[in-house]
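Some chains omitted; the rest stay in position.
A and B are the chain letters, set down in written order, and residue numbers restart from 1 in every chain.
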Amino acid sequence: MRNTDTILPDAGARDDMAQIAAALLVRLRARVPHIHCITNAVAQNFTANALLAASCVPSMTLSPEEIGPFVAGSQALLVNLGTFDRERREATDIAVETARQGNVPWVLDPVFVDRATPRADFARKLIALLPKVVRLNHAEFSALANAKPTRDALVAYARRHKTVVALSGETDWVTDGKRLAIIANGHPLMAKVTAMGCAASALIAACLAIEPDAWRASAAALEMLGVAGELAAAKADGPGSFAVAIIDALYNLDGPALIAQSRIEIAKVN
Amino acid sequence: MRNTDTILPDAGARDDMAQIAAALLVRLRARVPHIHCITNAVAQNFTANALLAASCVPSMTLSPEEIGPFVAGSQALLVNLGTFDRERREATDIAVETARQGNVPWVLDPVFVDRATPRADFARKLIALLPKVVRLNHAEFSALANAKPTRDALVAYARRHKTVVALSGETDWVTDGKRLAIIANGHPLMAKVTAMGCAASALIAACLAIEPDAWRASAAALEMLGVAGELAAAKADGPGSFAVAIIDALYNLDGPALIAQSRIEIAKVN
């Protein structure tokens, strides 16, 4: 018997999580948190627009002289390893140190660590610095963990590294080693727009800015984006119009729509 | 009595300025000026598309070997301090020196100077080099001028620094220390799209390329963008579709629409 069989559904938990996500959405709009993003050159514009649509103030500077005050003045930090270079490496060291000193929660998005060993090594060094959340896809998890992305492997990884693992895929899995959320929302067009995963990580940072339970914040953020993706797909003719419509959908998203469309399942973990 | 009470409306001036903006639009389309932009990584694509829609040829290179000839071959220069780094600092020094030698007018956009002291210091150094226009928002003006953004403070700042101040907000204020334009055009969605302010500064550069009166150029540019914003909002479902529609609106904007929708007021300054 595989150990994943011991992950049991929790009656009523689905509705709870949808309610939590709806409440987080209201709090985001009331608080308007500052989110600092170290992110790749391809994703900067789309990420900024996704954060603005979710009622955040994004900033993106990388300069070593300035990133300290920018992070210190933010309520959460995103570190995305896409188009990683010397400038971003230097910025990351300062930003993470500032975040740790100021108790600013941070999210790591280890983009394409399956494509280059130096990047995977850098990601591992960062994970040792205790990001609240690591969001990644199947290939990236496999490269980082040297293991297939089974539920068991995710749970074990989250426990070992004292973090939340948020795995994007056909269904999204979010675990802190004790709880597992399985999110079936989303749409295949999300994989045809560049920076969609980067925007997911940025929305997790947004939710972390207002919710100390990193597992709840991560599951809520992925649910928001997944539902927005479904609403956008209904209006889109392809990935171009989908990328536009999902920003509109995030901006217009409300609690009742989230609760009505939520396909989230909560499982206990042995 | 506050000194702002001495700012008096000028009968007939509204229509004059709308006519001026309409005439500038025609000249832009006839001249197709080259505009070189040092701008932040988040804004580069949207700014280039806004300039193309307004019938300009944008260029964006930052390399010290090349930026001199690019600026020398342009009719105006934008210096935007977003995502400021060593490369942009070095590029700015060369670009501004080239612009001064070649009498290329330039605009400074001191993005987020309220968030980091080194950036505010760099902006002050640049303002001493006499940009034709400084375009900024309320928080940025407060940080630069150590004063609240009242009309008096703007007028005083413009006089002291021999520049035009173009302040974006719910209404835009543009002053050269002698004249004040108050522009009520625009739409709240403009604040929900990243790089909208950067695009405003780029359009000011576009108008400066063909109009030597920097106050007129700035007011006309902000009016064009404000009217385009209103036209776009009528077609948009949220900030995603708004960002697309405002590029269409800029491209399709014509003099009669500008004149019909213009909500600009001209005031004299004591």
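As a working rule, a contact is a pair of C-beta atoms (placed from the backbone, for glycine too) under 8 Å apart; a residue touches a chain by one contact, two chains touch by 3 or more.
The structure presented is a predicted model; accordingly, all values stated were derived computationally and were not measured.
Undergrad: Given 2 shown copies, how many make up the whole thing?
TA: Total copies of the sequence across the whole complex: 3.
In the analysis below, only the chains that are shown with their structure count from here on.
Undergrad: For the complex, which residues does chain B have touching chain A?
TA: 40-43, 45-46, 82-86, 112, 115-119, 192-195, 236-241, 243-244
Undergrad: Which residues, counting only chain A, touch chain B once they are in their complex?
TA: Touching chain B from chain A are residues 41, 44-45, 48-49, 52-53, 58-63, 65-66, 69-70, 73, 87, 235, 243-252.
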